[in-house]
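Note that one protein chain is taken out, while the other chains of the complex remain in position.
The letters A, B and C name the chains in turn, as written, and every chain counts its residues from 1.
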Amino acid sequence: MKLTFPAFAGRIAFSALAALLGAIFALPLIWFIFAPFNARAELGITVPDPWTLSNFMTVFQNNFAMQALWNSLIQSIGGVILVGAAATLAAYALSRSSIPGKGAVTYILLLFSSVVSGSAAMVPIFLIVSAMGLIDSHLAVILTFAGGLLPTAMFILRDFIDSIPKSYEESAMVAGASPVQAFFDVALPVIRPGIVVVVVWAFVNIWGSFLIPFILLRSDKLMPASVAIYSFYSEAGTPTVTLLAAYSLIYSLPVIILYLFVSWKFGFRFFGGIKA
Amino acid sequence: MTAEPTTPVPKPARRFALLSNRAGAVFLTPAGLLVALFVIIPFFWVIFVSFTNRTLLGRTALNPEFVGLANYFALFDPSNFFQRGQFGFSLILTTQFVLASALIGQALLGLLLAWLIQTVPPWIKRLTETFVIAAWILPEVVIGFAWFAFLDRDQGTLNAMLTSVGLPRGDFLLQQPFWVIVVFNTWRGAAFSMMLFNSAFSSIPPSYFQAADVAGASSWQKFKDIALPLIRGHVVTDLILITMWTFNTFTPFLLTNGGPSYRTELLSIYNYRVAFRDFEFGKGAAVGVIIMLVNLAFALIYLTIGRKKRV
Amino acid sequence: MASVEFRHVTKTFGSFNAVSDVSFAIGDGEFVCLLGPSGCGKTTSLRMIAGLETPSHGQVLIGGDDVTNLHPKDRQISMVFQDYALYPHMNLADNIAYPLKVRGEPVQKRHGRAREVADVLKIGHLMDRLPSQISGGQQQRTSLARALVYPSRVYLFDEPLSNLDAKLRLEARGFLNHLQRDMGMTAVYVTHDQAEAMALATRIAVMDQGRIVQYAPPIEIYRRPATTFVANFVGNPPMNLVPVEATHGDGQLQLKADGLTLSPLPMSSGIAAALANSKSLTLGIRPEHLAIAEPGTGNAISGTLFANENMGPESLVTIERPDASRLTARIFTDDHIALTDAVTLGFSPEHIHLFDSTGARIPADREQPL
Partner (left out) sequence: MSNRLRALAFGLVGATAMAGPAFAVDLEITCRCVIGGVNSGTAEWIQNSVIPAFEAANPDINVTLNQFGGEDAQLTQQLALDFSTGAGPDVTAFDGFLIPSFVEGGLLKPLNEVAGPEVDDWSGWAALSEGSRALMLYEDQYYGIPVGTDVRMLYTRKDMLTEAGIDAETWQPTSWADILDAARAIKKVKPDSFPIQLNAGVAMGEATTMQGYWLALLGTGESVLDADGKWIVGSQGILDTLNLYKTIYVDEQLGDARAQLLADGRNRSFANFRDGVTALLFEGDYFYRSVTPEGSEFAVPDRDKVMGWVKIPAEEPGKGIRGQDFVTISGGTGYVLNPATDAPKEAWAFLSFMNEPAQLDAFQAIQPRITARTDVAIPNSPFLTQTSQELLPITTARPNDPDYNAVSAEIQRMTESVVSGELSPEDAMAQYRDAVIRIVGEENTVSLL
């Protein structure tokens, strides 16, 4: 199809505008492309001369920071497993069983999950975790995140499961499978893409969070990377720019990789939950 | 149907379901416990604590007293309601912040981006999308620091760019802190609106636009007359969700610490300061209750609209 | 193989009666089609046989055993679903062999058996593929293979051909017919396609609004539809129905309608009973029993030409009557005559059907054996 001139010019203008917006979004992040590889990085953007990995070497030698990455991993993976498993079971029950009042349960869950935000519930969560004697443990962070993320995870997954024909499990049962067999052999593998989305979403949430671990953890040994990053502030708060940049990059990598994975595997789109 | 003499039913018929009620209950238990413990109990506890003068330090830590609505009266004390660092100031600041950064900033920018990337070459779409989404998914502490460096008065990238074109430096974090967090939050959150609108646009059959092309409509006309009316539902969804998220966001704290002079102290940050710096748990809980009331209003609107659409 | 029986089965969803007090029996080795429009309760009935729904009242029996509250897995049945329900994460071999797997058969044995069935269905060469990698017809045969792979007392089909295109559907229909002849299986087959039902069934249960309107062999359904509903539902195109006013005297029945000329018919006790209720009757004539006639011929009905559709061997000629109702005739194209605006369609009186004001068929005094 041949484009008329105005249409062609319009295309160019659109492309230019989109590229400009993309550039604006990129600007605050460009610093992270250069600074980590620059032994003398400051807050301004300078192209490293020479490019070096010395900042990373220093960061790798910082036991506390490395331990913190490990802690982040423990907390994120623990939380993700709990969220994934509990949300899958619960969402499956909400979708497939005929428990009386499950509609109301879903409604109430959604209501609570949107009403009770982290900032509003800080005090009671601290007091509850403290009363349970779990303060200053990975478990405290894992459980708190699981509780907080579950309603939304359940809701997304329930929508996903609702969109899957019941005939999968029905055919399995007619063929002789017990409900448990039907769930594990048939339903679970079919729901898996939905679970992956929820799990990735939960991981990114836990991995990046600052406030909850900051309040619930007390000892340095358990702090996740989001808190440990402040160890690259010297004395009383001046950032050690070079190390901070390198550490930030390492700390961001899992999220970037997950993004690439999800957009490659599923396309970064919406699943259930938010469909209108 | 009550008396059916010809069909004596030996035992009460259990309705078949893919998952029996008992199994369903078992499936729901772990999630139910976790949600009850970390969402529902805190909800009621925060209401309870808000009626006490509980603190972490000082006399009322050990023996908190029931003070009725005193915490609420203190929050709404007209003598200092609008002062910086007080509840009223934070409330108004947060309202302005939501209006400017979510309803105007994120929604409009997201809409514009979603519309633009429908038509641009794939590589520009990919690149733009990647940066917009990166702003959204990178850890908040990293983003906070990126902006701190970006806006630095002496070395920051923004000032370097301004001076290179002959404009004066700005001391943004100190002089325009409110606009800094507005722009910051717009930047941080536009991805969600973009993706939501993007998926909304791509759910419109292309034939609608082709028909308009045949009729000779311009891009703007197509947007205004076809796309916008068709995604109205998505717009409502988007506005309510980003309003709620922005209302509760804590991330600007990592950029400004709520300052200078409380000028960026959003309700969530105010809540944090009262509860975890001044250690006034009772008053902090009262702030939390008000935050939750606002959330409740939005959630009810959202669910009402959502329900209507589902039927 | 086993028999199936419904005893006063009712199924309600909330306040909606999906199936109302339905009783019928399916003999061992019978192929019964449940036929009706969507929402008539046919699928619900099938699912109650499968155990995927529990009756609100009444009993379901398979092979004489009350299975009303038995879990599907314990009923020894097979079912083919409308959407095939092939598991997207398993290849064809695993899909077909899944029923054997849950029965604890070893891998070797179940894959061997799956392969046998697949070969019969001509999909044996696709065993390593995933369902998403094969055509719709192949998917249909895979789901059939999965139903056939294990011994079963009753085979249930829920509109298994409705997702196929016309040509494949004919092919699959023929195969099912062959299978039925071969195996003599007891089958319950849900469809809304009357041709499918006619072609496959040994008996058809026509359902409407949760009730069985007629339960009879296909030929009887076709020749003696119990109601105007059945008459209208079975046959393609459906039976023409003309409202008529009846008068009678001297043992003779006179039917009157615009453009209709019909010599008086003999009275019968059935007609007399119907007329006692109302003088308004419905006259039914199947399109294939109408032919182009000269104006003024004895038994005929006339109107203006509305459409003339050439179907190859035959044509559908539709006329419009003064009250805007239409009649369609199915005539051999060879008999084709140049049509003018006014068309008269003639018929023979032995082909007419009469229905009373409630829509029920008025039987002849002594029905001919079919």
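Throughout what follows, a contact is a pair of C-beta atoms (placed from the backbone, for glycine too) under 8 Å apart; a residue touches a chain by one contact, two chains touch by 3 or more.
Model, not experiment: these values are computed from the prediction.
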Chains in view that the hidden chain touches are A, B
Out of B:Ala160, B:Leu174 or B:Ala212, the sole contact with the unshown chain comes from B:Leu174
It is residues of chain B that touch the chain not shown, namely 55-59, 61-62, 74, 79-80, 83-85, 171, 173-174, 256-257, 259-262, 276-279
On chain A, the omitted chain is touched by residues 126, 130, 133, 135-137, 215, 218-222, 230-231, 233-238
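We take it that only the chains that are shown with their structure count from here on.
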Contact graph of the chains (line, ring, star, complete, other): complete
The chain pair joined by the most C-beta contacts is A-B
Distance in whole angstrom between the CA centres of chain A and chain C is 54
Chain B to chain C, mean C-alpha position gap in Å, rounds to 56
Within chain C, the set of residues that touch 2 or more other chains is 51-52, 71-72
Residue numbers in chain A touching two or more further chains are 170, 173
Touching chain C in the complex, chain B uses residues 1, 4, 6-7, 9-11, 13-16
Per the touch rule above, chain B residues touching chain A in the complex are 15, 17-21, 23-25, 27-28, 30-32, 34-35, 37-43, 45-46, 49, 109, 112-113, 116-117, 119-121, 124-125, 127-129, 131-135, 137-143, 145-150, 152, 154-158, 160, 187, 190, 195-196, 199-200, 219, 233-234, 236-237, 241, 244, 248, 250, 254, 267-268, 271-272, 275-276, 281, 284-285, 287-289, 291-292, 295-296, 298-300, 302-303, 306, 309
Per the touch rule, the chain A residues reaching chain C in their complex are 165, 167-168, 170-178, 181, 185-186, 189-190, 192
